[in-house]
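Missing here: one protein chain of the complex. Every other protein chain is in place.
Up next, chain A:
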Amino acid sequence: MPDSSPPTAVRRRLRQGRDRLATALITAGGIGVIAALLAIGVFLVVEVLPLFWPAGSTQAVSPEALWLPGEAADDGTRYRWAPTATLMSDEAPRISLVPLAWGTLEAAAWALLMALPLALGAAAHSSLFMSRPLRNRLKPTLELMEALPGVVVGFVAGLVLAPWVERHLAEVFTFLVLLVPGLLLAGGIRSGLPPRWQQAVPLGWAGLWLMPWLVLLLVAANWLAPWLEAVGFGGDLRRWLELRLGLDIAVRNAMIVGMAMGFAVMPTVYALAEDALSGVPRSLVEGAQALGATRWQTLWRVLLPAASPGIFSAVMIGAGRAVGETMIVLMASGNTALMTLNPLDGLRSMAATIAIELPEAGPGSVHYQLLLLAALLLFVFTFLVNTLAELVRTRLRRRYQRLGGGS
């Protein structure tokens, strides 16, 4: 060993000591950081416990008050969230968490209803039909869409989309009705074109050239809506909905929340579902197509059965995001704690309630602890959902390795 200064025992021990010290520091620091992260759950539990087992003379809150119907109030609702009502009147505060849980789940359900067809359809299209250059561009584009801040989406939904939809309710419904036949019509027209023209609008790039077609559909919906309203709904859809179906219509409503949050959740679900679909071993797809299956048949009979756990976990993670999203619900929902199935009425979610009320609630008060309980519920729910999704995905990865064999 041509070393100018051979390592003495002292130097070696110094180096090893330093190494041992560094390892100890890294271990301590790593465990500390991870413990701090996991402390969130512990903190919430510790703060919420006095609610049910109070230390002093204060009355414990019974789970029945939170989840079971109370006495009917003046307006007939048996579940009410009004934790500070005592300041205004001698009425006891109503602390039913049911309307908040309802609002949270309703918003998430509408968001998923909007996001899932878009995300899963896009994932299927990009893994089967889309040309490779477009697919390589689409992924980062949708990642950017995922990164859009909730406050911006919420602002556009609450102050731009909501008033617009309120004025153009009939147009929106007409567009939704026209959407599916319109897209099929595009496909039909294309297959009717001469082959040379067909090459100008290839299926691989349909995600792009269908955009002007959709704008055209929107224009058509705008044009058809008054006619549809006159024929089917007595000239005014809003009045028809209010009178015939007895629906209350709020400007900021569950449907707006669903659209905005669906927009926010869609890229997450898309990314995970696309990963699951493109992770299916190529040999299976090629085998199915060699046996004469069309690409769509391959999707239904081969890809989906193989990737279903991955798709399930994508949906779960999307649901977790939709349940916890705060700013979009806060800005687009009207924050009225109602319990209706009506998509045109307002709602109030747990996350939005925490954001509005927690700064005003005194630390240690029952109101504060109730809000922390809501936070704990959100934490537990999203944590469980994500863990489930993660476990499913790990299992799926192992299955792919088995299916793929050597490749």
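The rule is short, and it goes like this: contacts are C-beta pairs under 8 Å (C-beta built on N, C-alpha and C of every residue); 3 or more make two chains touch, one makes a residue touch a chain; residues count from 1.
By our rule, contacts and distances are computed from a predicted model.
One subunit of the complex is not drawn; among "Extracellular solute-binding protein", "Membrane protein", "Phosphate transport system permease protein PstA" or "Protein translocase subunit SecD", its UniProt record names it "Phosphate transport system permease protein PstA". Only one of A:G103, A:G258, A:G310 or A:G324 touches the chain withheld from this view, namely A:G324. Although one chain is not shown, part of chain A still touches it, namely residues 15-16, 18-19, 22-23, 26-27, 29-31, 33-34, 36-40, 43-44, 47, 117-122, 124-126, 128-130, 138, 140-145, 147-156, 158-160, 167, 179-180, 183-184, 186-187, 190-191, 203, 206-208, 210-211, 213-215, 236, 263, 266, 270, 294-297, 299, 317, 320-321, 323-327, 330-331, 351, 354-355, 358-359, 363, 371-372, 375, 378-379, 382-383, 385-387, 390-391.
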